[in-house]
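Structure, as structure tokens:
A protein chain is absent from this complex, but the other protein chains hold their places.
A and B are the chain letters, set down in written order, and residue numbers restart from 1 in every chain.
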Amino acid sequence: MNDSNHVSSVDFLKNLRGFRELGLVVFIVSISLLIGARNPRFLTWGNLHDMLLDTSILSILAIGMMLVLVTGGIDLSAESGIALTGMIVGLTLIRYPQIPAVLTLFMGMALGAGFGAITGAIVAGGRVIPIIATLGMMYVYRGLTFIVSGGRWVNAYEMPDDFKAMATGRLLGFSNLILIAIVVYIVFTYFINHTETGRQIFAVGSNREAARIIGIRTNRIIWLVYTLSGALYGLAGVMWIARYASAQSDSASGYVFTIVAACVLGGVAITGGVGSISGILLGSITIGIINNALPMIRVSPFWRTALTGAIILIAVIVNIAITRNIERKALLQRKI
Amino acid sequence: MNGLKMDTYVLELKNISKYFPGVKALEEVGFNLKKGEIHALVGENGAGKSTLIKIITGVLQPDEGEIFFHGEKIVFSDPTVAQKNLIAAIYQNPTCFPHLSVTENIFMGHPIVEPRTRRLLWNEMNAEAMRLLKTLGSELNPGSKMGDLSVAQQQMVEIAKALSLDARILIMDEPTAALTSRETEELYEITRTLRKKGTSVVFISHRFEDIYQIADRVTVLRDGKSVGTWNVSEISEGELIKAMVGREISQLFPKSEVPIGDEVLRVEGLSRVGYFADISFSLHEGEILGFSGLVGSGRSEVAQAIFGIHPYDGGKIFVRGKEVPIDSPWKAMEMGIGYLPEDRQLQGLVLPLTITDNITLSTLDRYARKGWLKSRAGHDISQKLFSLLKIKASSIFDKTYSLSGGNQQKVVVGKLLAGELRILIMDEPTKGVDVGAKSAIHKIMSDLAANGFALIMISSEMPEILGMSDSIVVMREGRITRTFSREEANQEKLLTAAVEVGR
Partner (left out) sequence: MESTKTSIIPGGLSLREVFLRWEWLLVGLIVGVSIVNGRLSPHFWDYAGLMDAMAVFLEKGFIVLPVAMILISGEIDISVSSIVALSSVLMALSFQAGLPMVLAICVAVAVGTACGAFNGFLITRIPGLSSVIVTLAANSLFRGIAYIVLGDRAVGGFPRWYSYLSWGYLGSSSIPFIILAFGIVAVFFGLVLHKTTFGRKVYAIGNNQVAARFSGIPVSRIKLILFTLAGVMSGLAAVFLTSKLGSSRPNVALGYELEVIAIAVLGGVSPAGGKGGIPGAILALILMRLLRYGLGLINVPGQVMLVVIGIILVLVVMLPNLIGSVRISRKRFG
């Protein structure tokens, strides 16, 4: 389901695949209307805006995770990377409150990219399988978060006002965080669809050996996706402490499962080669709705985790059923 | 075009050697290519053709020897060097990106970009892809996903990719194997057009038809050595076979005459949607039934259906007269059916395990009491088969990855024999093994038949099929086209049945 907007005509099979994304849209809209019918407050601008605000961080993380998943890897270290960059930036702000807010975003990205580059070097250079390499780095970054902070929190009153304003401030009616996410989405849509390197990521994920044969430096690409994932979780880490107005050592603990869930819901194949920006955006929004809507319809928020799990399972199984159906049709068409 | 003298070679390989663990893939091979010629490279499976190509394209580096490009020494340290020198290759199994579009497959590695920003120009690439495919007579939609295409269509895309690279040297590895005869004709035409434009083509094929139709010269490889290079007009088919095989056919394939016994396996109207249909044949004790046909004609799929790997969805299988529904390999083995798979490293052996572990793998429960393994479990039978099959290794505790191809194959055969299976389906039993091991495996098969085993042998090698089989079934595009007895069969008839008849 890779982005095909560059192709003028779309054939039958693609239509069926695109159906999945359409299905997600239909699901999102109908569930929103249903919830809106139960509780009109859900469909108010204020609430929808809050929901998008929550989704903005997740959707940025999903981009990094998607790039890694497309190469057939996984980045479990993302969740502690969020905490570590958030904590470092938070502590820096205590000592140097005069740092402009915008600069902290770049600082987060640079830090994250550094962490990601280390993870990437272990996967690409050390040839450690991704799930283990990133599991190891997940521990390392989490431990470092405790070490740099000495176990303390960075609280709201310690953060400079213009930094907190980043989350509370609005431009054109949208929270700054949402605008940041939009900018990131535009940049990465361009990167993935219109640059050579962006497409090489998909080539490596689709068939690594073939990519090597035509001269793509596959190790460099794999290193790159972890570095990009790092840069994005670094950015998200800063947004996270701005949004929740605190940096804690155990921030985002267990969050990696939610990120992967957003990707899987958005049609990213965990086996590599497949994934689209529009898909993960829809996936992130779906999860945002589940998180946001439950209290609205007086369902205990304790349902959230189970629903996420169930929806991932159903999404994957439906996806497999569709693919199998397509394959079966193709077989039936084959003349013997 | 760049003022070369006619006798300079575009590409010249001298004394190339390449070693893999346990195997000499190439030994002091020489090869040269003139400008604007079609040069056929032939040899049996495992002769070293694929390795040679990988060295020319820089995927592999030779251990010894030199390569000259337009008379100058060059080192293809990685695939990009070859690509920069406009060498392109189309591999046997198209090495494509199944998740990406046709356009992307054509332009990956050398996209059309806006010079300043390096932005990808999709419209230009799609238009160019469309144009290239049109020149090949293909109406493919450049937006189609590569994985949705047939192998023949994928091959077209690969050729379009080579055209888009404006390759001066084009290597085609068995490009006709999966094509229909009409598609093959088209491919010949394209190849001739390329030659006219001055492109040099290395053409690898099993089919003599290909060679005599389009090649100018032919180089024969055998067991990793070059036998010689001839002008195609100056060498007869018989001489070519002799050069490839190295000895008389009759010597190579010693199936002894044995009385054919009772029917042990009968297949009626077997079919699997999309793969094969209406397959019927019967197999008797002491018989070797050859399955001939082109790669991709559905032979392995039939075998794997009978063995329960990919269950069939129509038809019946009878073992010793009784109908048995087979839906899993262990069910097939219970019925006494064994399968020697085509890809022994992937499907036949657990490489990191020892010879004895592999031989006893199918029959583990026999060396155990209520699931608990006895000590020295199965060592006796492994030892017996080890000597019987004359496996060349220091002991049954050698890891199988350290064995040569032929000895690995003997281990797989050993696994079948340990299972006391009487109906053996052997899929390309001698693919990629050296000549010595090959005749040893043939001897084993012949002995098995003499002992009342019933064998099905799938093979892409004509001489093997003709020499070993009591009767021969030919498949084409999922159906049986003809059945021959040993006496009526000859190379020409088999080939015709494989390519044309039946429609």
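Here is the rule we go by: a residue touches a chain if its C-beta (ideal position, glycine included) is under 8 Å from a C-beta of that chain, and two chains touch if they have at least 3 such contacts.
Since we're looking at a predicted model, the values are computed, not measured.
Trainee: In the whole complex, not just what's shown, which of A:Leu33, A:Ile94, A:Ile147 or A:Val183 touches the removed chain?
Mentor: Checking each option in A:Leu33, A:Ile94, A:Ile147 or A:Val183, the one touching the absent chain turns out to be A:Ile147.
Trainee: When the complex is taken as a whole, what residues of chain B touch the one chain not shown?
Mentor: Against the missing chain, chain B presents residues 21-22, 63, 307, 309, 328-330, 332-333, 339, 341, 346-354, 356-357, 361-362, 364-365, 367-368, 371-373, 375-376, 393-395, 397-398, 402, 415, 419.
Trainee: List every residue of chain A that touches the chain not included in the displayed model.
Mentor: These residues touch the chain not displayed: 74, 76, 122, 126-129, 131-133, 135-147, 151, 249, 253-254, 257, 260-261, 264, 270-271, 300, 302-310, 312-313, 316-317, 320, 323-324.
The criterion applied here is as follows: only the chains that are shown with their structure count from here on.
Trainee: Could you grab the centroid distance between chain A and chain B? Build each centroid from C-alpha atoms only and quote it in angstrom.
Mentor: For chain A versus chain B, the centre distance works out to 43 Å.
Trainee: Quick check: in the complex, which residue numbers of chain A touch chain B?
Mentor: 2, 4, 6-11, 13-14, 193-196, 199-200, 202-203, 205-207, 209-216, 273-274, 328, 330-332, 334-336
Trainee: Chain A touches which residues of chain B in the complex?
Mentor: Contact set of chain B toward chain A: 57, 59, 78-80, 83, 95-101, 103-104, 108-109, 111, 113, 118-120, 122-123, 126, 141-145, 148, 150, 271, 273-277, 298, 477-479.
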